[in-house]
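Only a single protein chain was left out; the remaining protein chains are all shown in position.
Here is chain A:
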Amino acid sequence: MLNIKNLQAKVEEKTILNGLNLEVKPGEVHAIMGPNGAGKSTLGHVLAGRDGYEVTGGEVDFEGRDLLDMEAEERAQSGLFLAFQYPVEIPGVSNMEFLKASVDAIRASRGQDAMTSMDFIKLARERCKAVDLPQDFLKRGVNEGFSGGEKKRNELLQMMLLEPKLCILDETDSGLDIDALQVVADGVNALRNPERSFIVVTHYQRLLDYIVPDYVHVLSKGRIIKSGGRELALELEKHGYGWIDEEVA
């Protein structure tokens, strides 16, 4: 599904990713952990194609295509989804308009017709229920005045409607209380299937109690310095990140 080889990237002349390797197969859940400043969020943004992140080396293959050669919107259309750490507020554009534009764009790229408004409203309402968002959130401006938990649930709602192949969750647990975390994790778990993969970027192991990963990687100074199974996250929880740096050094 995704194969990252020796990825290097700069932001404002500062090297953030420094030879990162990662392979994600269909159906797998990979957790990426690491201290602040390790490059966790940068990885998500580089993969999603944000302006201002300059790739200086390496390759990324996504479903047999050169991901780095695609525009941000093409990446989304071909099945990559980034759930934002800080979802953006867009006042004046209703959530419904935004979701419909997004779903139509993805459908068009798959050669499918746009949904009728009626069908879409019905579907969006159903999905709202699944993520425990009241229906009037569809009429409100995108994320406008939403609480932290509501914003994350709105990201989940988008994920459900867009049905991506690869979901990158960027610190989805930040700013969430335990109940909201449970709702979001339940939603993510419901989306797990043998074809869909996840990269879960997080600082804390807490999220991984709810979304159980197949693999855990530790990112430090722009590269993965240790990989293991779920138990690695528990060790990190116990000992912090310091011991790995020492071990690797």
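Convention: a contact is a pair of C-beta atoms (placed from the backbone, for glycine too) under 8 Å apart; a residue touches a chain by one contact, two chains touch by 3 or more; residues count from 1.
The rule is short, and it goes like this: contacts and distances are computed from a predicted model.
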item	value
Name of the absent chain as recorded in UniProt (options "Gluconate 2-dehydrogenase", "Cytochrome c domain-containing protein", "FAD-dependent oxidoreductase" or "Fe-S cluster assembly protein SufD")	"Fe-S cluster assembly protein SufD"
Full-complex contact with the absent chain, from A:K10, A:K100, A:R127 or A:K226	A:K100
Hidden-chain contact residue, picked from the options A:L2, A:M33, A:A48 or A:L181	A:A48
Residue, one of A:V11, A:V55 or A:A72, that touches the chain absent here	A:A72
Contacts of chain A with the absent chain, listed as residue ranges	48-52, 71-73, 75-77, 81-82, 84, 87-88, 90-93, 97-98, 100-102, 104-106, 109, 141, 158, 162
